[in-house]
Every structure is written in C-alpha cells, then in structure tokens.
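One chain of protein is taken out of this complex; the other chains stay put.
As written, the chain order gives the labels A and B, with residue 1 at the start of each chain.
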Amino acid sequence: MSTIAPQSGSRSHGGAAYRPSTWRRVQSWIAGHVVMFSALLVLVYLFIPVAYTFVFSFNNYRKSNIVWNPQGSPTLKHWKDPCGAPGVCDALVTSLEIGAIATLVATILGTMLAFALVRHQFRGKAASNLLVFIPMATPEIVLGASLLTLFVQGFSRFGLRLGFWTIVIAHIMFCISFVVVTVKARLQSLDPRLEEAAQDLYAGPGSTFWKVTFPLVLPGIVGAALLAFSLSFDDFIITNFVSGNETTFPKFVYVSYLRGIPAQANVIGFSMFVLALLLVIAGTLVNNIRKPKV
Amino acid sequence: MGLFSKSGGSGGFREAKGDLRLQEVTKSFGDFTAVDNLTLEVPRGSFFALLGPSGCGKTTTLRMVAGLEQPTAGRILIGDTDLTGSRPYERPVNTVFQSYALFPHLTIRDNVAFGPTRRGEANAAQLAGDALELVQLSHLAARKPAQLSGGQQQRVAVARAIVNRPEVLLLDEPLGALDLKLRRQMQVELKRIQSEVGLTFIHVTHDQEEAMTMADTVAVMNHGRIEQMGAPEELYDLPRTTFVANFVGQSNLASGPITGRDGDRIVAEVNGTQVAIPSSRCAVDSGEVTFGIRPEKVRIHEQRPEGAGSDVQATVRDVSFTGVATQYQVEVPSGAVWNVYEQNLDVKPISVRPGDQVWLTWDPAHAFGVPVDSDAAAEALAAVDAP
Partner (left out) sequence: MSAFAHAAGGNAAVTHQDPPARRRSWATWLLLLPGFLWLLVFFVFPLVQLFTVSLQSKYPGYPGYYYRDVNFGNYVDALTQFGAHFGRSLLFAGLATLFAFLLAYPLAYAMAFKAGRWRNVMMICIIAPFFTSFILRTVAWRQILADDGPVASTLNFLHLLPGGRITETWVAVVAGLTYNFLPFMVLPIYASLERADHRIIEAGGDLYANGFTTFRKVTLPMSMPGVLAGTLLTFIPAAGDYVNADLLGSDRSTKMVGNVIESQFFKVLGGFPLAAALSFTLMALILALVFVYIRRFGTEELL
C-alpha cells in the first residue's frame, strides 16, 4: 500500500489527474493477487486428500482405517513397518517395475514416432497423426475391455496369461500417445536454424543430432517420461481389466477398500507423493545452480 | 555424450582456397525461380556486399554458398575446388545467421568452440578464447546466450563463425535487429575484423548506406539476378539500369528517343528538351533511352541562365531546408517530379518559393543513360508521387 500513498498525497495538489492510474493500479493489484490466491486455493484443493491420507497414516485404528480412533493416540507403527500389511509392498514393487518398463519402452517408441512425424515427409502422415491421437480420445474402460478381449480370445493360444506382462503391454500402449504429443511439441518449437548452424559449423548428421537436436529436445523427452511414469503408476481402470491375478498398488488399494485399506497403504501413497515432489524439485534446483561447464 | 562425438565430424571436409565463383547458378522452388542464372566472382579477401529488395534471392544465394540449399543448376567453386553438391559441414564456409542461431544449451565459450571442436582442433578452447577476445566478449564466456543483449549475441555469432577462419564468411543481415547506434558501431567492428583476419566477407543487407560504406564491391540484386556490380562510388556514379539508378541513391529520370550524336555525346529528346549524355555513360546507342541525373548534380536558377547547355524549365512544388542542404521538388514539363539538392554554401536566404518558375541546369558529363524499363520507372514514379 505504501506505493500508493505518495500518489494519493499528490492528488490534493494535482487534482483528479492521478485518480485513474491509482485506481487502475489498485485494480490490477487486486486482479493479480486474486488470480494467485485462487490458484493457491486450487492447489490446496488438490492436496486435501493427500493430507487426509497423511493424517490417517498415523491412525491407531482397531478394525479398519476409516474413522479416526479417538481412544488410540496417533501412532508411528505403520511408518515403522510400511510392509506390515500383507501384499502392500509387493503391489508397490510391481507398480514400480511396470512403471519403469512401460516408461522406458513408451518413451523410446514415442520419441521415435515424434521425430518421424515432425521431421520426415511421408505419405499417410495425417492418418498417422490420427492413429496417435485416437488412443487418448478413447475411454480407458474401452481400452481395457478391448485389450482383455484380445488377451483372452486372441493371445491365450500363444500362452500369454493375464498378469505382469499384459499390464506392461497395455501401459506402453496408452503411454505412447502422451509421449508423442509431448516430444512433438518440443520438436516443433525447435528452431530449424540451430541445426543448420551446427551443420554450417562442421557437424555431420550424427553430431548435429547428438550435440544440438537431442540436448535441446531432451527436456521434452524427460517431461514425457515423467508423465508416462505418473500415468502408468496411477492407472487403475485398464490395469484392472488386464491384470488377472497380478496386483498393482492402485489395484491393491481398490481391492482392500471393502475390508478397509490398511494404513500402510497411506504411508506408501504419501511417501511416493513426497518422493516424486522432492525428486523433481531437487532436479530443478540442480539444473538451476549447475555451473556452466568450461 | 563423448561416445557419439566422433560421428559426423570433419570427415569429408574440403580444403579450398581462392576466389569464390558462382557459375550460372539457378535455384527454383517449384516453378518459382528465386535465383536466376547467377554468375559471380568474389576475389579472395574482399568485402562483398549483396544489396537488394526483400525477396530478391539474397538469402537463397548465401544458403547455396553455405551448402544449406543445393542449386537447381550451375556450379559453386572456391578457387578450383568445385563445392557443388557437398554438404554444409564439408565446406570452408561459415555463416552468421540473421537471427544469430546461437545454441541456447551451450555457454558462449562452447558456442564459439563448437566449430573447432567438430573439426578436431586440439586447441579449440584456446581458439574460442581468442575469437571472443577479438569481439571483446571474453568476460561473458561462461554465460548462456539468453543472458546476453542483442548486440552481444550478434558479436558471439560473428566470433563463432570467424574462429574457424573460413575461406568465405557469409553474413545474412547480421545487423538487422540492432538499433542505429549499435549498428554503426558493429559496422566499424566488422570492417576492422575483416581487415584484421583478411577473409572473404559476403554481407547481405537491406541498408544501402551500410553496403556503400563497408564493401569493396557491391552487387545489386533484383528478381534473382544481379543487375549491376562494382565499387560503391562506381555504382552510384554510373548506374547501368533504371532499377539500380533508383535503388542506389535517388535519380531524376526521363525517357525519350535518341535523335543523334554530337561528338562523343548521345543526344536524346526528352519531353521536347534536347539532352546530351556522354556516350561512354550511356548504355544504349539507338532507339529509346532513359536519361538520368542525380539530384545533387542539378542546379536551380531563378532566371534563365546564359548559354547553358542542358536546361529545363520547371515549377517548384516543395522546398525543404535540411541545414547542410536544401531539397527542392520541382515539376518538369512532362509532369514528373524531380528532386534537386543544393548545398547551402552561400549565406543568401532562399528566395525560391513553391509555385515559382525556375530553370534547371547540369553538367552533361554527369548525365547517364540506361535502357528504358517501364516497370522500374513506374515503381519509381509511384514512389515519388506518393506523399
């Protein structure tokens, strides 16, 4: 407010000339902070169930972790023994493994597709773009149902059972499209003159790619991989269709819901959240403070 | 990353020394001809400026020399080495791009060291340091391009090209984005660098003043062809086409039939007035000719001058005093408007007012004759009449 004070002082001398600008400043100050304030509220809204999860990881409950047990004081016992509930850690490990494999494969395949779609001229490009787009426009339940049909009717004769690998296959499939659009956007915003400049400076096709194109597209690829991993790790609907007896972390939570979700799941869910947050924040910080190499 | 650094590299690099020659080079995009049968020779170590209106094919020409575009027909040589068909990284040619095209992920030093490193120079860092010294940016070597001002980025782009000591350095409107002051400063700096390192510079610009002050040779390009080429003063003094007469400086032009000869002069009748052009300065010797005279070569008289050779009566339209000179716009009998610049050498006040009748004279030795070009003349007329 102090910035406005001198102006309101001068108004008494200068007449009404200052009024519009002062008023507009107040207006824009409010407008600017209203936006920021509501953005923060939305973020808080996003975090409410995460906070709930966190709080209930300390619940000293008797039968099921649904209501806070007023008798039992908060306990750390679930944090001390996060694998205490049968199956929860296996499910987590399965989810992480599936996420890692699916992310790796989908990122590679999707990046290759993105390069071809942006950098190469070929017939059927529009159709190819459509083929990449449609999986994103298909409800997960349809994807899951169709894959289940394929695995049960088409692939069982090859000895492919529902389980770990069918989940991996399905996750790769729906992650590819997201990788393609992410990497494509990055590639399209890349100035083609940078690659020309590299060629002009004696870099052949190989060095041009590895020294200029790839480093510049890398943030897009990393972002795509991060997104793919998040989508895979969090997927439930498709997974539920194609998982057979295999249990991923979301499926574990869903299945145990009727009996009551063990607090260990809260511990793990919240830890994963913090881990993801810290990893990326650390990555950003390292990126920012890394001294330019000599 | 080191794993891949060997790929590409300087494998097919071609050593070549000597003059740059373009032989009957044509470049078409579909049925549009951007560069049309261009033949050009740039002596080694000269500063060559390519001047021309937007879209005339300057950038395309440079890109063909750099190897970023392949000519549809013709050959490009440096010395006796034919570079046609070779890749950009195989040519001893470097480009300073109009938008600088600095690598945003590399520091200034790494940007400059990029070329030497690719060529496997052992002392790439040393070379980069020297080049940055040359453009006086050593203190910013550790920054990224985004942390530099426009003028600084431009100098980095020059350093990044020059560090390679290419036979030919191409500059595509490198000063276009700079303000006037920085522009002048960079012109001086570029010229200094050029004389210091002695490379062949090909400099594309829109700015004729820039071309005139910097270059040993200026080529004026139009519609994919070179209209005229020569030393700046030569180009100004004796344009060979209507386009050049109008594009390089201003000209007063008028067309008419050649009526005869008078010694070593060609006489033409232009709107009822007999004008003489030295035959060595006239590009045509029969039929129609466009007579031209530069505005500052014309004198203005309030009375009919005694025994003058070439004279025309005209009506003053506008007088503007610019300090050093006074600029008149006068209407000649044909209805065309001519420009006349008079240096204010005398202290007498200007007595000519718009609407006055005046007489124009000039020394016939300054007149020139170019072939009639109705398109170019129409453009010029439109330009003069406009405001």
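By definition in this document, a contact is a pair of C-beta atoms (placed from the backbone, for glycine too) under 8 Å apart; a residue touches a chain by one contact, two chains touch by 3 or more.
Predicted, not measured: the structure shown is a model, and the values here were computed from it.
A.B. asks: Quick check: which displayed chains does the absent chain contact?
C.D. replies: Computed over the complete complex, the missing chain touches A.
A.B. asks: Looking at A:Trp79, A:Phe214 or A:Phe236, which residue reaches the missing chain?
C.D. replies: The missing chain is touched by A:Phe236.
A.B. asks: Footprint of the hidden chain on chain A, which residues?
C.D. replies: So the residues of chain A touching the missing chain come out as 24, 27-28, 31-32, 35-36, 38-40, 42-43, 45-50, 52-53, 56, 66-67, 109-110, 112-113, 115-122, 125-126, 128-143, 145-150, 153-154, 169-170, 172-173, 176, 178, 180-186, 188-189, 192, 195, 220, 223-224, 226-227, 230-231, 233-234, 236-237, 240-241, 249-250, 253-254, 257, 261, 265-266, 269-270, 272-273, 275-277, 280-281, 284.
Keep this in mind: only the chains that are shown with their structure count from here on.
A.B. asks: Distance between chain A and chain B based on Cα centroids, please, to the nearest Å.
C.D. replies: 54
A.B. asks: Hey, which residues of chain A end up touching chain B in the complex?
C.D. replies: 191, 193-194, 196-208, 210-212, 215-216, 291-294
A.B. asks: Quick one: which bits of chain B touch chain A in the complex? Just the residue numbers, please.
C.D. replies: For chain B paired with chain A, touching residues are 1, 4-5, 7-13, 66-68, 87-89, 93-95, 97, 99, 101-105, 107, 109-110, 114-115, 118-119, 125, 142-144, 160-161, 164.
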